[in-house]
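Structure incoming, see below.
Only one protein chain is missing; all other protein chains are in place.
In order of appearance the chains are A and B, and numbering begins at 1 in each one.
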Amino acid sequence: MAGGVMAQLKNPQILFASDLRDGEVLFLAASGWSRDHRQASVARDSTQALALEARGKADIAANRVVDAYLADVAIGADGAPEPLHYREKMRIKGPSIRLDLGKQAQIEPAGEPQ
Amino acid sequence: MALISDGEFVANDWRHLGDEEDLPTTGKVIVPQARLSEALAAMPADRPLGVIVANTTDPAALAPQFARLALIAIAFPAFADGRGFSLARLLRRAGFVGELRASGRLVADQTVHARQCGFDTIEIPADLAKRQDEAQWRGALEAYSGFYQQGYGAQGSILERRRKATS
Partner (left out) sequence: MTAHDPHQAARTNAPTTTYLYDAYDTAFVRERVAEFRAQVGRRLEGAMTEDEFRPFRLMNGLYLQLHAYMLRVAIPYGTLTARQMRRLADIADQWDKGYGHFTTRQNLQYNWPKLVDVPDILEALAEVEMHAIQTSGNCIRNVTADHFAGVAVDEVEDPRPTAEFLRQWSSLHAEFSFLPRKFKIAVTGAAHDRAAIKAHDIGLRIHRNDQGETGYQVIVGGGLGRSPFIGKTVRDFLPREDLLAYLEAILRVYNRFGRRDNKYKARIKILVHETGIEEIRAQVEAEFAAMDRAPFQHDGQEFARIAGFFAPPPYEALPAQSPALEVAKRANAAFKAFAEVNVAPHKTPGYAIVTVSLKPIGGVPGDATSAQMRRLADASEKFGFGELRVSHEQNIILPHVKKDDLFALWRLLDAAGLATANAGLISDIISCPGLDYCSLATARSIPIAQAIARRFADPERQRLIGKLGIKISGCINACGHHHIGAIGILGLEKKGQESYQITLGGDPSLSASIGELLGPGVTADQVPDVIEHLVDFYLSERQGEECFIDTWRRLGHARFKDVLRREGEDGADI
């Protein structure tokens, strides 16, 4: 379907995955995987979404990540993609009952992807 | 397909007969389960014959043909489907003494399961063989020095060895 008709997406999307070696949640950014969802590349049509998926599949085959999937987002006032579903909202933060653990506890400047 | 015996890739002198293929007059063939009666009728009793069966096969249905079968291959459609291990046990219990072959998608880490349940050889597709090299198959065979279960495998179980150590 690459290069085919550019279908609208219901919502913009980003690609989630898990790091094979340490299990942390990753987001596919322009030039690699980031641990910060604000860096994620946003797909605005189906061609872009498929391209994200294809890169995800390639990195699964390269034993870099596992469990790559697209998730719907809304673009916030600061331009950052915010997941719509409460499950993915959890994944960008960490456990709601331990605010001292997970991504929410890591003080990050908007980091560079790896 | 690649054939593993005792942790090594070995030459395969058996051939799978295609569904539409005529029964050959020479060579060792493994026929599909549906063509077993045809093969038994057509072949002389002293020719070695093999059959590949589904892992849901009733052992009682195969038992009458044991004397004519030099090899029974049990299909493993997915390595997480462990029915072939029980079928192998039941075929051995029913008295089959020929070659038992696990055929399909198995990984090296299942080699001891296969051996303990009575399989002699394992046959895997080429794509699996590319990633599961001989070192992995041999390594898997040597991974454990003892097993707890009794009545599986030729070597004594841990329980038997404990008993002998105290007697």
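We take it that a residue touches a chain if its C-beta (ideal position, glycine included) is under 8 Å from a C-beta of that chain, and two chains touch if they have at least 3 such contacts.
Predicted model, so just to flag it, every value in this text is computed and none were measured.
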| item | value |
| --- | --- |
| Visible contact partners (per top-of-document touch definition) of the missing chain | A, B |
| Sole residue of B:11, B:80, B:126 or B:154 that reaches the chain not shown, by the stated touch rule | B:80 |
| Residue numbers in chain A that touch the chain omitted from display | 18, 20-25, 60, 62-63, 66-67, 85-87, 90-91, 94-98, 101-103 |
| Positions on chain B where the hidden chain makes contact | 56, 79-83, 85-87, 89, 93, 107, 109-110, 112-113, 115-117, 131-133, 136, 139-140, 143-153, 157-163, 165-166 |
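Note that in this section only the chains that are shown with their structure count from here on.
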| item | value |
| --- | --- |
| Distance between chain centroids, defined by C-alpha means - chain A, chain B (Å) | 45 |
